[in-house]
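Take a look at this one; I'll ask things after.
Here the complex is missing a single protein chain, while all its other protein chains stay put.
Let's turn to subunit A:
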Amino acid sequence: MSGPTLAVEDLGKSFGAVRAVDGLSFAVRPGAVTGFLGPNGAGKTTTLRMLLGLTTPSQGRALVGGRPYAEHPVPASVVGAALEASSFHPGRSGLAHLEVYAGQAGVGRARCRELIDFVGLGPAAERRVGGYSTGMRQRLALATALLADPPAVVLDEPANGLDPEGIRWMRGLLRGFAAEGRTVLVSSHLLAEVQHTVDDVVIIARGRLVHASSLAELSELAEPETYVESPDPAALAALVGGRGWPHRPDGAGLVVTGVLAADVGAAAYAAGIELHQLASRGVGLEDLFLRLTEEAS
């Protein structure tokens, strides 16, 4: 399976005097999970709504496999989308919700039953959605998106309301989709939430593109962080301060930024400071993400 490329070209949307999306261009490739990131209010949902034909762009265009979403004969069979976990009729059962939309996605009732079991809602299939938890709604929204087994999946904040087990399940599912060659776009306001899921990132702020690359390239922009803890915190603080290393307190120890664990360890050894913990925290992607999105505003 090879998914369609999702392309946004000079896309813009104004609500009155507010430029919610402003000259945005990026492409989402098949065979990878792309994180669509930005703080709340950055224009992510508006962009997705324009991509899916729900909102008319003020400028530019958004294409799915080379043409607008709405111009596909059976659009739900090309892109499966879950935009809001709240858009269900509370008086309709989860299974009935899927059955309502199944025909227009080109599938039958058997597929609905299969999906409701697949997303783990089998025991609640006949219950009215009004009694569902946020996590259950999130799963039902995902099932709705997957009705036609589409080659592209667009999910708006899919981790919201999911428990840790659910988040891990979702992560595996999305990785599996990408491995099958599908196009996967997930939005989030937290990089940390999708950091272990995505291959590529598209970061926006104030409706503008801030950064688009692979996650690996983004990581290269970020500085390593090292956590260090000593029974003699005063001596450790003096050492770190003396070297001019940027740091912040974290629990019983310190987080040193921009310095590898090996260098911190060597310095402590040379200074005769006993260490009880020395650990690489990896790169400070969240800090980088905040810096990128704040610089833009």
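Simple rule for what comes next: contacts are C-beta pairs under 8 Å (C-beta built on N, C-alpha and C of every residue); 3 or more make two chains touch, one makes a residue touch a chain; residues count from 1.
Rule of thumb we're sticking to: contacts and distances are computed from a predicted model.
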{"item": "Listed names \"Methyl-accepting transducer domain-containing protein\", \"3-oxoacid CoA-transferase subunit B\", \"ABC transporter permease\" or \"Acyl carrier protein\", with the criterion being the UniProt name of the chain not displayed", "value": "\"ABC transporter permease\""}
{"item": "Candidate in contact with the missing chain, chosen from A:27, A:63 or A:96", "value": "A:96"}
{"item": "Sole residue of A:70, A:192 or A:238 that reaches the chain not shown, by the stated touch rule", "value": "A:70"}
{"item": "Which of A:83, A:124, A:204 or A:228 contacts the chain that the document leaves out", "value": "A:83"}
{"item": "Interface residues of subunit A (partner: the chain not displayed)", "value": "45, 49, 52-56, 69-70, 75-76, 81, 83-84, 86-93, 96-97, 99-101, 103-106, 144"}
